[in-house]
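One chain of protein is taken out of this complex; the other chains stay put.
Coming up: chain A.
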């Protein structure tokens, strides 16, 4: 009984590693929220409104606050650059936003540094998501083309347009789920036996 309950607890912990506020998100099995691996010093967002910046959509406590969101400035497009502290595999992504101004067409580029709006259409995206208003409110991460995101050092997210076609795009939350690429755990290294 005891072993079973602890095993169930362990499985539950593995399946939902996200902290309590985001407990309603169904994190895919075996994946973790990659927020801990984001290199915050390199995060950039082009065309963001300075009072509604990218941290509102990415950072742990800010992204769950419905009052804080990322908004675009001159027009409805946004270009978000997220570098990671180590190489990761990306499994799925979750976008939350208002039904009208939330993102519609989202293009993801893996390992493309410093893109601008002018060259964003020069490269084929690693994946394209067409979000509907339902996607923006339900808490289910959308699966990506896993094979294209096996070796991700940085991710560029291009928000091309929004649901209603308005001049401003708003995003409440962006969450990325995946796993880290296996790296050597130095504690496991054992000294080679001398002969």
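Here is the rule we go by: contacts are C-beta pairs under 8 Å (C-beta built on N, C-alpha and C of every residue); 3 or more make two chains touch, one makes a residue touch a chain; residues count from 1.
FYI, contacts and distances are computed from a predicted model.
Selecting from "Leucine-rich repeat protein", "Centromere protein N", "Geranylgeranyl pyrophosphate synthase" or "26S proteasome non-ATPase regulatory subunit 4 homolog", the unshown chain of this assembly corresponds to "26S proteasome non-ATPase regulatory subunit 4 homolog" (UniProt protein name). Among the residues A:24, A:74, A:166 or A:179, only A:74 touches the chain that is left out of the figure.
Of the listed residues A:46, A:129, A:144 or A:159, the one in contact with the hidden chain in the full complex is A:46.
Although one chain is hidden here, its contacts on chain A can still be listed: residues 46-47, 50, 73-75, 77, 113-114, 116-118.
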